[in-house]
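Here the structure is laid out as structure tokens; the discussion comes afterwards.
Missing here: one protein chain of the complex. Every other protein chain is in place.
In order of appearance the chains are A and B, and numbering begins at 1 in each one.
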Amino acid sequence: MSNYVPHTQGEIREMLKVIGVSSIDELFTDIKPELKPESFNLPEGKSESEVVEYMKGLASRNNNPLVNFLGAGFYDHYIPVAVDALAARSEFYTAYTPYQPEASQGWLQAHYEYQTVICELTGLDVSNASLYDGGTAIYEGLKMAIRITGKKKVILDSGINLIYRTMLYTYTANLSLEFIETPVVHGQSSREEIYKYLDDKTAAVILQNPNFFGAIDDHSDIVEKAHASGALVIQSVYPVALGILKTPGATGVDIAVGEGQSLGIPLSFGGPYLGFMAVKKDFVRQMPGRIVGATVDKDGKRGYVLTLQAREQHIRREKATSNICSNEALCALRAAIYLSLLGKSGIRELARLNFEKAEFAKSLLDRIPGVSVKKSSPTFNEFTVLLPKNADEVVGKMIKKGFAAGFPLGRFYKGMDNYLLVTLTEKRTKGEIERYALAMEEVLCS
Amino acid sequence: MQLIFEKGAKGRKGVKLPESDLPIKPEFPKKYMRDKEPSLPEVSEQDVVRHFSNLSRLNFSLDTNFYPLGSCTMKYNPKFTEKIASFEGFSETHPLLPHLPGGEALVQGSLEVLYQTERLLSEITGMHAFTMQPLAGAHGELTGTMLIAAYHRNKGNRKKYVIVPDSSHGTNPSSAAIAGYEVIVVATDKTGCMDLTEFKSKLNKDVAAVMLTCPNTLGIFEPQIKEICDAAHKVDALSYYDGANLNAILGKVRPGDIGFDVIHVNLHKTFSTPHGGGGPGAGPVGVSKALVDFLPLPRIIKRPDSSLGLECDCPLSIGYIAPFYGNFGVILRTYAYIMFLGKSGLIEVSEAAVLNANYCRALLKKYFDLPYDRTCMHECVFSASRQKDKSGVTALDIAKYLIDKGMHPPTIYFPLIVKEALMIEPTETESKQTLDSFVEVMREIAGLAESDPQKIKDAPKHAPVKRLDEVRAARDLDLRWKP
Partner (left out) sequence: MNILENLLYTKEHEWLKIEGNLATVGITDYAQRLLGDITFVELPKAGDKAAQGKQFASVESIKAASDVYAPLSGKIIKVNTALADSPQLVNQYPYTEGWFVVIEIENEKEKQDLLSGADYKKYLEGLPK
């Protein structure tokens, strides 16, 4: 009775009688005897307290008191406790997809509010109700661009997170697309290289802002050229930066995507995260994923429903815009709550704080002999430093001093073995940044 | 209810950010600055808490309502796993840590969770190895189909088609198409199983794989499943097992033993992680020995000193399908759930799930048409055709009446091959009393369909809204609030 199955032996007997069989085994006769499992060698169950204690032990084996200067697309922002408290309401987390709108108005309205905040942040017209993560969101954006343009060539800026670029190659291995990767020059997208390859066969130019090196850019000129040759522009963005940074909408971008983890979602060793997507309204019917729309009920009262469902796999099957079914609704809810708490001025303040901390860290690191902070382009809360030693080695030594010092760029980019990507969020205090710079100096000068 | 944007007052804030303690005040370059502030809400923390708390109360949920949504396995979600997911050692670990020098040593706890869950799922399904990376069921299907494509590419096979039965979930043909295959559909026969003759006639050397859900979406275990699998193998087509309905067969049969090459499992269904209003889920993929080398990167491996690590040097791998190791927070809950239930507990899950579905089937069959009248597994599919023909009461009307009675409706109009379908999956955690009250309401509906059909057609009357105009929503798109 302790396994969440409520039946007593007496009830089981009554139920079997109603069904007209004498044993539970009789219900499984469609499984022929020769198909019985060859083994089912699992441990027997444990009590709740035993499992909790065991898992607590595992969690403590992760317990590293490192001060975090590591980001690279996934950020250690503070999450207000109200986000956890509200997302932990089981009327949200134990519900499923709002297929029955009259029984799901809470979820549907929350999605509508989420779609609104994503549109506001990105400056674009319409948003869906979430995708899996920032990487699959780029892939979905690319598929959209291919459907819309009917073309197969893709220009990929190498300032896009390498993990995401690799994901694109995996997903399209069977689809005979042509990819061209263009370099980052002085921290920013190389116009020259992009224009060299941009032609009337190009489906999309894919960019990231801020890019993987932390540099910010204004891609308006690329957008203009891309549109002139009939290509769409997809831009992957960091939502916290959009508190201050020029929006994809104002840049003229067609499809904005990104990783929403920094909007109130814990790092949690890689997931669950949140892929977001906002597009120009002309492309709404090509957008993947669920979309919530407002309407009225029989009495004229405002209400919300899933809409444009004819795009989706449960209706259009092999012709659907995407195969996505389960999404990241609960993470989208967290993002909506987080952005509601921050509000109009809070998101700007937060972005500013992140930017300022990074500038302060830059100024301290730049004073260390042999260290040079790359300044060819402005950055948001992340920047690249050239070290006098191998960055991998330095990071290893910094771990011993209690710091996750950043991401060694040589791991993703050839020839960048001495480069380190350093990330600051609002959580890092002046004291921590000073201690970090001091430790770095010790490591480099020892 | 008002939107959050319609509440609050200009200048009101819901968080207090730290004051800058820096000696400098750098200026963000104007050229890159956004020109207009986003119109986010201006509300207090209490405004936000009250708003979202009240929104939550407009939902039906598993913790508040019976939720027999077919194909979705809405079983009780244990509370202790929520506590485990909130341990800081798990929730605050950066996914790039193991990529740093010496970093693997800092995440041994998380790697252990992934490694052990892979082993447990392999044993439960009889597969050789698992990847935990796919982020949802459909993502698992896509991963599986890409593994199949990689297998054929590596062998020099040029194959074009994937076979799916017409009873399949929409994600099956959609995933196959997105991976670059054309889809061949095989009809369902009178017994509710895939038509074997038609299948064999459509199977040829250009077929890359056959995708099957078993038990299928009618809740029927295909007795000929091994024959289908073997026939596919004869033309070097692989067999894909959609594990959406695994809840019916734990400890009763293992897809790996039958001969399946690829399987995905929905952790948010069979392994009881919360559905979260539509996600996150997780769709780990298991493979036979022949496909192990193609699994996505990185692989979790045990090093000679028995510590765990990440392996990225796998030349045949399809590459990265997710940025890291899957939806770790979901996998964590699964691991705890399996450990809690153990071997006997898991077998009991399937036995009770099948018992509950058959109990509903036996009691409801007097009142509703049962197009495939035979023992079912974890779910049964009725049809409201009789009611529709007699009095115009549709599956949709029945769903709305159930809402008035405080019960979440079954899945309706799916599978597509059953007219006016009502797909009922009670799950193992519902008691006989709950099932009896559900049957009672369904009996009342069947009666009303004869005596007072308008009463059903007018439902819901007690929900937060009455029936919504979905046509208007699709014709006059209103997808966001505007300032």
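General observations
The definition used in the following text is that a contact is a pair of C-beta atoms (placed from the backbone, for glycine too) under 8 Å apart; a residue touches a chain by one contact, two chains touch by 3 or more.
None of these values were measured; they are calculated from a predicted model.
Contact with the undisplayed chain is limited, among A:Thr149, A:Gln309, A:Ser345 or A:Asn390, to A:Gln309. Across the entire complex, the residue among B:Lys160, B:Lys289 or B:Arg475 in touch with the chain not shown is B:Arg475. Touching the chain that is not shown, out of A:Arg13, A:Lys32, A:Arg285 or A:Arg367: A:Arg285 (per the contact rule at the top). Although one chain is not drawn, the whole complex shows that of B:Tyr413, B:Phe438 or B:Trp481 it is B:Tyr413 that touches it. Interface residues of chain A facing the missing partner chain: 285, 309-311, 315-316, 319.
Contacts to the hidden chain, counted on chain B, fall at residues 413, 470-471, 474-475.
Note that only the chains that are shown with their structure count from here on.
Computed from the mean C-alpha positions, the centre of chain A lies at a distance of 20 Å from the centre of chain B.
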